[in-house]
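If you scroll down you'll find the structure; I have some questions about it.
Here the complex is missing a single protein chain, while all its other protein chains stay put.
What follows is chain A.
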């Protein structure tokens, strides 16, 4: 019996392939290049739409209106007001949301107690809360703060409760065996285990809360980004309106990219170290 040995083609390792790829090709296929391409595509789309439809302000007009707003001294004061209301609302939603979420995750009774109110909270849109809080609290800081809180807290609760329920049973049994006190279990076992869920909840809270604060300012006045956007809307000046939209969308994107993303990376550094 004869056997035929086919020559095996030499295969290159991933390191070798990486070394052979030209630098320009690596740059063109990087994540950074994809992000820049997305931004450029959006920008070109915007230019095209503004060129086709008169009612859509183009980038140059929006930048001019933004510069005007800066020179009038409207930006920092209004933005500061909104940030304060938004910050307080989201911070409260995070603290209260984590506390209720942990209770719902750990206790069957807690879950039964909070489940229906949370479901109701999730189903009420930000616009309804903004109407209600303006009627309840008038035109001050309180209505946007409460609107931000009420619109965002259910999302934190749901995410945290889900995370707590998913905490490893093996680690919980280990803690029981060693009689680890409840406070330490929450700090060292439950909270780190739910960090990902908390981060997702806070991200939702920020995006939903931002809607809430702007709507409350839109309808309730008393200064702020929402109030100023409405001012331009009422004046039928879409360039000014769009300038404020660009400002707060830009703020959320930067906050997510440079603050939330880095916080999440820091919280999960044990995972990166293990890889």
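As a convention for this text, a residue touches a chain if its C-beta (ideal position, glycine included) is under 8 Å from a C-beta of that chain, and two chains touch if they have at least 3 such contacts; residues count from 1.
Simple rule for what comes next: contacts and distances are computed from a predicted model.
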item	value
Name under which UniProt lists the unshown chain, selected from "Molybdopterin converting factor small subunit", "ABC transporter ATP-binding protein", "Monovalent cation/H(+) antiporter subunit G" or "Acyl-CoA synthetase (AMP-forming)/AMP-acid ligase II"	"ABC transporter ATP-binding protein"
Among A:127, A:189 or A:246, the residue in touch with the chain that has been omitted	A:189
Selected from A:180, A:207 or A:255 as touching the chain missing from the view	A:180
Residues in chain A touching the chain absent from view	170-171, 173-180, 184, 188-189, 192-193, 195, 270-271, 273-275
